Every structure is written in C-alpha cells, then in structure tokens.
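Presented below is the structure to which this report refers.
All protein chains but one are shown at their positions in the complex.
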Amino acid sequence: MFTPHTPKDVEVMLKTIGIEKVEDLFTEIPEKYRFPELKLPLGLTEMEAAEELESIANANGSTKTLLNFIGAGAYDHYVPAVVDMLLRRGEFYTAYTPYQPEISQGTLQAIFEYQSLICELTGMDVANASHYDGATAAAEAVILAYHHFKGKRTKFLLSRAVNPQYREVVRTYMRGNQAVSILGDDPETGIDASMDKLIAQIDAETGLVMVQYPDFFGRVIDYKPLIEAAHNAGALVAVAVNPTALGILTPPGEIGADIVFGEGQPLGIPLSFGGPYLGIFAVTNDLLRKISGRLVGETVDNAGRLAYVLTLTAREQHIRREKASSNICTNQGLMALASTIYLSLLGKKGFEAVSNLCYQKAHYAAAQISAIQGYKQVFSETPFFHEFVIRSPQPAAHLLEDLRAYDILGGYDLSKDYPELDNCLLIAVTEKIAKEDIDLLHDALIEVTHD
Amino acid sequence: MTEPTIFELSSPGRQGVRFPVSDVPEVEVPAEFRRKDLPLPELAEIDVVRHFTRISQKNYAIDLGFYPLGSCTMKYNPKINEETSRLPGFAFTHPLQPEDTVQGNLYLMYTLQEWLKEIAGFAGVSLQPAAGAHGELTGVLIIQKYHADRGDTQRTRILIPDSAHGTNPASSAMSGFEVVHLPSDARGNVDLNALRELCDERLAGLMLTNPNTLGLFDENVTAVIEMVHSAGGLVYGDGANLNALLGIVRPGDLGFDIMHINLHKTFSTPHGGGGPGSGPVAVAPALVEYLPDPVVAIIEPGSEDLPPLYGYAHPAKSIGRVKAFNGHFGMLVRAYTYISMHGKEGLRNIAEKSVLNANYLLAKIKGVYHLPYDRRCMHEFVVEGMWPDAPGIRAFDIAKRLIDYNFHPPTNYFPLIVHEALMIEPTETESLETLDAFADAMLKIAVEARENPDLLHEAPHNAPVGRCDEVRAAKQLILRARKA
Partner (left out) sequence: MNFPAELKYAQTDEWVRVENGIAIVGISDYAQDALGDVVYFEFSVEAGDQVKAGGQLGQVDSAKASSEVILPVSGVVTEINEAVSDNAEIINNDPYGEAWLVKIKMDNPAELENLLTAEAYQAYRLG
C-alpha cells in the first residue's frame, strides 16, 4: 500500500543500523506503555474504503438533493471545472510551504497573484497570503489593532451585525488578554442601520471598530459616517466583506477602511460542511508592517531573473517567537490558489455577472416572499445584496421544519443569535437558484402557512 | 522561463466562463453603492489553464520526489483521499444545515474523534482547530481557562524547551502567558534540574514536543510530566511528531494533558503548498469540558433498528469557538479515509517504517555528517551541515546543492540549538532505493564541499530560478502585480 518495504529491504536496513528486529528501535519508550493494543477496526482496502465513505456521504442531504437558501457566512456558488482540475495537480497540492524559493516558484507566483487580486477586489494596498477563515481573520484584525496601538488602546467595538461566529472567535482569541474589552455588540446597541449607537461608543480608548459589508443580514450600509467618526477618534476600522458582493458594490478601500477581511469561500471553494475555507486579509500601506501571516514579494535571482520569495519574514513566529503578534505559520495555500484560479477564469465580466445574478435573484425572492400574507421583509428600507431577513407568522424553527417536507432548506433561523429577531429567517440566494426555485419556495411557504 | 502574471496575460473583452442571463425582472443597484470599476484580469479558459499548469511545473512536490523536510512529515498523500473528500454528499453540504440532514458528516466527525482519542490516549477531542499552530493556541487557551476557573490566577508562566517550534512561544504569548525557556541537557532531554527550579506556584504549564525536534524521545518524559503535575501545572504535547508514536505509545498514557494532532502530517492530508492544515486537539478527562464549542456527540443512543442520532454538544466550561463552523471538514474526511485503510496494525506499521527509515538513513550518513546528539533517533534526526575542513560551507549551501540532485532540502537552521542544523525526516512511504539515492547525494556533496566549494555556493544550478535576493524583496516590497 503506502509503505514500499519488502521483507528483504527490512532485513538490509536492520543490518545497516546494527539491530536484529524492528522492535529494538523502540527501547527508549517506557516498557509499561510500549505497543498498546489499539481498539480500532481492521484496515480496509481502497475499494472497501471508497464504498464505506460513499455510504457515509449518502447519509447526508446536500445542496445537490435539497433546494438550499441557507447562507449566513457560507454560500453555494457554481465552481467551474477548471478550478478543481488545476487544484488537483500534484505539483500544487503535494508541495509544502515555499521555504525553498528556487523550487517553489509555482506556489509563490500563485500567492503573489492572489494578493494582487484581493487588493484589486477590496480596493486595498496590501493583502497577505490568507488566514484560516473569515472568523479567524476577524480575530487577527483585532490583534493587529491592539499591537498597532502598542496596547495603549484597549476598547474594540464590534457591530452586532457582524457574523455572530466571527464575534465569538474574536472573544476566544482575546480571552487571555485581561486589559482588552470587546464591546459594541450588546442588544442595547442594537442592529439599527443608522449605526448611531455604535458610533456614539467610539472614543479615545477605541482601537478598532469592526463592521460587515454586506452585513450579517445582507444589508448594504453606508459606513462613511462611521469611518469618519472612528478616524477622528484615532481608531482603525475593519470591514468584513463578502467578496462576491464586491463584483458590483463599491469596495471598502474606496471609503477609507484600514483593514478589509472576510470569508473567501464564495470564490470557488466548495461548501464542504464548513471548511477548509479562506480568510481574506488586506490593509492600507500604513499597516503593511503590522499584517501577520505570509507575504510574497517580487525580487530577482542571482542571474537577474524575476523571482518571487516569502518576504518580511522577520515579523513571523519562527524568528520573533514570543514577540510575534500572531502564531500563524501557514496560510490556506490551496484555497487561496482556488480563489486565484476562480477569479482569473471569471475575470472582470464573469465575476460581475455572478455578483449581479445574486443581487437580481435575491431581490426577486424578497419581493415574492414579502408579498405573501403575514410575511414581511425586515429592514426593507435598507439596500441589500443577496441575503435578506423575513419575519414569518410562526417561529422560524417550525417553518424550516415544515419546508423540509418539500426538500427545501429555507434559510437560517436568526432567533438563536438575535432574540429581538424572533420568527425571523435569513434567506440567501445565489446564481445557482433559478426563478422556478424561488417560486417553489414561495408556493411552499403559502402552503405551510395555511395550517 | 519567466511566466507573465495573469494581469499581464489579460486582454480586454476575454471571458473564461459564461453564466446564464438573469431569469428574473431586473432591478437597479443603488447608484451610491455601485462599483465604478472592477479591475480584474480578462482571460480565456485556455489561457488560465496554461498559465497555472506552467507555474505548477516550477514547483517541487511529493509527487515528483523525495521531500525529507524535518518535522513536516511529507509523506505520500493517497489519491483516494481526494476522491472521498469530493463526494457530493460531503462537498455540497452547508455547515448550517439541520443536524438530521447531515447525519453522515456528524457520524464521520464523531468516529474520527473517537479514533483520535484511542490512538493518542485521551478522553476528549475537538476537530475545530484549522492547523497545528491553531491547535496550540486552543490548547494554551484551555490551560489559561482551567487555571482561571480554579482561581489559580497567579499561574502566569509557560515553560518551553529551547528545542521547541517557534509557534509554541508565540501561541503562549498570544494567550497572555509569560514564556520561560527551558534548556536541554547533554543528551537532548529536558534538563531536569532546570525544570525543578521552575516548578513553583507561578507555573501554568509546559509545552513539550516528544519526540522532540532533534528526533529524540525524551528518556525522562514520565519524570518530567510528574514534576510539572505535582507543581500544579499542565503538560501540553506538541503532536507534530506523532507519526513516530502510532501504535508504539500513547501520549495520554504517558501523562500528557493536552495535545494537538496534525492531520496534514500524521494522517496524510495534503500540505497544499502551505495549507489548509488541520489541528484537532485532544485532552485528558479533567479538561474535556474546556474544549472549543461545539463538539460532536451522540444525542440519542441507537437501537437494534436505528442508528444513534448524532448532533452538537456544548462543553460546559468551553473556551468558546476558535473557528467558524466545523473545522476543516474536508481534511477530516481525508484523515478518516486514511485511518480506516490502516486500522490498528497498519498504524503501527507507519510508525515502525518511519523510524526504521530515519535510522537507516542516519546510519548511512553518520560519520560524514556530525551528529550532535549521538543516540538512536525516532522518525527524524538532526545533523550539522558544516565541517572544519570546509570553511565557508554552511547548511544552507548543502540544502541548495541537494536541489541539483533532484531532492527537496531538509529543514535547515532549526532547531536553533544545533549549529547549521539539517533536520531530516524521510517518512515511512519512501523505499530503500530512494533512501540510498539520497544518502549517496549527501555523501557526494560532502566531497564536493572540500573539492569544489563554489559548486555548493552557487547552487542550485538547474532549478527554475537561482538563489533569490531576499534583501531586495524586503527593501523594495513589491507585493502585488503591476497592471499590464
């Protein structure tokens, strides 16, 4: 299978080492614990394993078998065949971190192109080679701001309309730092699109204000007043983005964001039950030295040829050790490559088309559903992208369960994270959803509401 | 040959893929939010395919040859993993689907948790962490909350041996701990006297890699752990080197309290040019309730007719979430596939062959390359890449010359406690012939170092590019492509 040793090979090797049997290699292991009897099943052949895994996979419903309107941070987009074909080249996926630039130019150039594409998309100056996902990128934004102000600003404001999982991860990351307070996302501050209550909390202690664009509810909010207020107080602003929306919407870099980050999964990465995804992270030139994670830069080799290398490595954990601001030592290499191929292939026109299709279909869906008696679009006065909130006449959990009889995953139940949004559903629509699918959801909602 | 960037290859008007026209009534995007310009490249499908195929060919990879990168466990990545993880039932499931629609995924995660517990000897596992360093952060946060919950807030120090990975101190510092360095003794073990002096009421924990980064199994490991425990501290095991221990010894049995497991090393998930990894964290009974939220559990036991119902459980004292959703699920499917194909005998065979390969290779080059800690190694070993009679030759030069022999260089300049370190981990998937060819190259380079040192200084000679000017890169800081 995966070990090529013949009995004769083993014999030759033992003789060279100067021992009699393989067990002799392990005499330094405390005898009491040596060679435990593991309670595991017997090994399967490839054919058997393939069958078993298929039967496990078949025990799931998926977006291939169910009509899916769940988004809430992960989106079901079409991924062209080219993306996975290229990703599966052994030269990419069986390589490691490009520590040896002479034989890693493929990985390095791909990351360089990834950084460039993310800069263009977000309107920012510099992007790193990626973080683990959108949520951990949010935590890295807070860490960056904390170090940027050398620990002197200790208040970090997160809008309540930032993805609840992002906020949870920020809190976990910062739990060891007693000096820091994470504020702004309490029910009092609320989810009003005006952002007035959040802006009112910005002061001289504030290191960072974090908002999302489109926000967790899909709303497209004008953050210029908030950014101005934050900058006046000397604070940084981080904007979480859905990259798909930036195909048609003004990027945060153009309205003064200091940090733009987000979940890159919509860029050609399968849903895959939540991972592996891609943490996008980009900053202005002013924060270039503060960015954690890998960066690839252009240089030349000893013959003057163009080459790419990992650069500014002195910031990283393997050199700075406990003085490093972050412990990250890899990036999401293969996922960054997937998004690079996806964006190159779709290009200016294709990406704009996907973005616009999402926008159009979501607006049709919102109009259809809010026309049903008893259903109302919440925040209907605020522009939205491809996700919107519907208040239904019954608890969202019941509604979603009823829709399952129609093989529909009707959306995300918001009441769990937002008690003030009882009976509310978050519905996402991507380019994969046809008009008939929306009509099907509409009709199913009418039927389940009769009861 | 230099390959232009995708921006330089762009030609206005090209489009690599088309999408259907909208089938719903058109609405306008509000002008105030409408993007003015979308400066993405424009290429045809064939341009994209050729571009990425061409640059891929400038990479070295496991599929091309031997990759003895110490502490990285660059073993062969089975192709079946890539098939199973892409099954539509896995790849097209949304992480927020109702639990009853994803029983297959939850069963797989639950079973993998159980298997990892059994393999490493622990009581609980979280599959959430995204990578080894992320698992470390998770583990250190667990140590922090465990002491805080007990009112032991004066425990502010984490001890880290000088042979540790750089991520250990960084993870500890991120979690608010003071890092205290712990020296190694003359045999490469933790210095027990130094440890004894640091075992006081300020001790929160010790982060120990075993086998350590010298490839040595700490001969006093149980004494070390006992000393930390009796001072009230916890012992964190860096699982980077678990490959050597599969079916040989369970770290949990040795007394470790927490360990992260690198699925991308030990359990064959691909390294992907630097990620995605996957770093599940395993813990002893007292720490199960501190694991990240949520874990997968059996919610309703099964019966003769029905399988159990799997779902999410929320550990009572959890440190919270460390990542969105369910961890790197795609990597979990690969690791599950790999473990299911090995079973208990197969896993022990992995460890045995990885240690056999390392000791064989060591026997072949020892004497020509100085071995600073002359002991039997586990799955990897560290030699010095320098000789008194070859002044000017450094580990770096040897590493670069290996490229000319079509091998990936070993890890160099790490661990920091060895001068001009070359850290070599062959893994179990390499054959006798491959090991012999690598040993021959190492021996030839040792001769070249004396006879023709410039050959080494100027290496590599036949790679896509030569040695790169890293100072220039750091000074000019060109971090994005120029527009065509």
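In order of appearance the chains are A and B, and numbering begins at 1 in each one.
Basically, a residue touches a chain if its C-beta (ideal position, glycine included) is under 8 Å from a C-beta of that chain, and two chains touch if they have at least 3 such contacts.
On a predicted model such as this, the values are computed, not experimentally measured, just so you know.
The undisplayed chain touches these shown chains across the complete complex, A, B. Across B:I80, B:V368 or B:A474, the residue that sits in touch with the chain not pictured is B:A474. The set of subunit A residues touching the chain not shown comprises 150, 289, 312-315, 319-320, 323. With the whole complex as reference, residues 470-471, 473-475 of subunit B touch the missing chain.
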